[in-house]
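Sharing a structure, written as structure tokens. Questions coming.
Missing here is one protein chain; the remaining ones are kept as they sit in the complex.
Right, chain A next:
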Amino acid sequence: MNRAPVIAGLGITEMGKVYGRTAPEFAAEAVRLAAADAGIELHEVDGLLTNTGITGDVGLGLQRDLGLRHLRLLSEVQAYGSSAGAMVQYAAMAVMSGMADIVACVFADAPLKDKSAGGGAAYAAAGRRPTGWQGLTAASGIYSANTMYALAARRHMQTYGTTSEQLGHIAVAQRAWAARNPLAQLREPITVEDHQSSRWIAEPFHLLDCCLVSNGGVAVLVTSADRAAGLAQPAVHIRGWGQAHPGYVMGRDSEFGLVSGAALSGPTALKMAGITIADIDVAELYDCYTYTALISLEDYGFCAKGEGGPFVAGGVLGPEGSLAVNTGGGQLSSYYMWGMTPLSEAVIQARGQGGERQAPRNDMVLVSGNGGLLDHHSTLILSPHAR
């Protein structure tokens, strides 16, 4: 009996400016699509893990929305952008232990409203609290993640000399990948000059440093290698995983902005997989901002600490580069589904189904999830090959 965990199904709903549907509706559709993708009946799902986005309304009720009975695992998971990776980890352990056989992990969100004033409206408003410490932060003018990540990025720039132009190379490379991805929301090629001339959001971030906002849902099915045999899709083996929650101190000696959770969760996952970072063929990195991708590259060890700027500006990224990073365009250019953005593209790449954007080698695929203000991190190592 081989209970080694695999991903056997992937469901991606219509994505982006899709109005008139709620997050629970997207979530239910994503799970149905994942079951159909795997070639199983929905009622064969016996475990369900949900992660809700900014609209906050995907939860335990999804069981009834799907008509699932006699589940052996059901829970909401919340570690923000690291949740997708975390759900897969908990699902893998449930499958390995025999607690459940087929666990659906789903994220959905619908922050965009038709004719809204701006794409980020729900995100900005959700951060506002008129009372207490959070209220003080907002009253001081820090009322969106943009500003806190900008403070992190500026600290990196101050310490290591990273430049806005270097960050621009990440945006440009990912757009070049997105141009080859029919699922991507933004597919028009851009240049570093376009990045530099895009409007300021929160300096040092231009508009083109910042992720999209998307309505939609994504689900994956985690099961055992045995159960996946003979299903509709090639199994994607979950070879290693890890998490990290740095717990930054708010004071002198804090690593905030300088070191992310990838520095801890990466080695945990690589060790479990029995490989090193040099073995990674494809890296799908959480990129709520260009900077997040940059610091992840450093902390995983794709380049030395502090050398992420020259590294990304040196032409290694993009379809013509030597390192396949964010091959679908990432959150900057494809779609923003929290950790499901890198995870969904990783599954596609590990299956070899990337079409025009398929990476030349896919033996080991790294998936990075990042949540909060660099507070939470998850890593997965996926492979088309069993251990």
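Rule of thumb we're sticking to: contacts are C-beta pairs under 8 Å (C-beta built on N, C-alpha and C of every residue); 3 or more make two chains touch, one makes a residue touch a chain; residues count from 1.
Everything below uses one rule, namely that contacts and distances are computed from a predicted model.
Per its UniProt record, the hidden chain corresponds to "OB-fold protein" from the list "histidine kinase", "FAD-linked oxidase", "NADH dehydrogenase subunit F" or "OB-fold protein". Only one of A:Thr191, A:Ser254, A:Thr276 or A:Gln353 touches the absent chain when the whole complex is considered: A:Ser254.
The chain that is not drawn here is touched, among residues A:Glu165, A:Glu203, A:Glu255 or A:Glu356, by A:Glu203.
Only one of A:Thr137, A:Thr163 or A:Thr268 touches the absent chain when the whole complex is considered: A:Thr137. The residue touching the chain not shown here, chosen from A:Arg3, A:Arg154, A:Arg187 or A:His245, is A:Arg154. Against the chain not shown here, chain A presents residues 130-133, 135-142, 146-147, 150-152, 154-155, 158, 199-205, 249-252, 254, 257.
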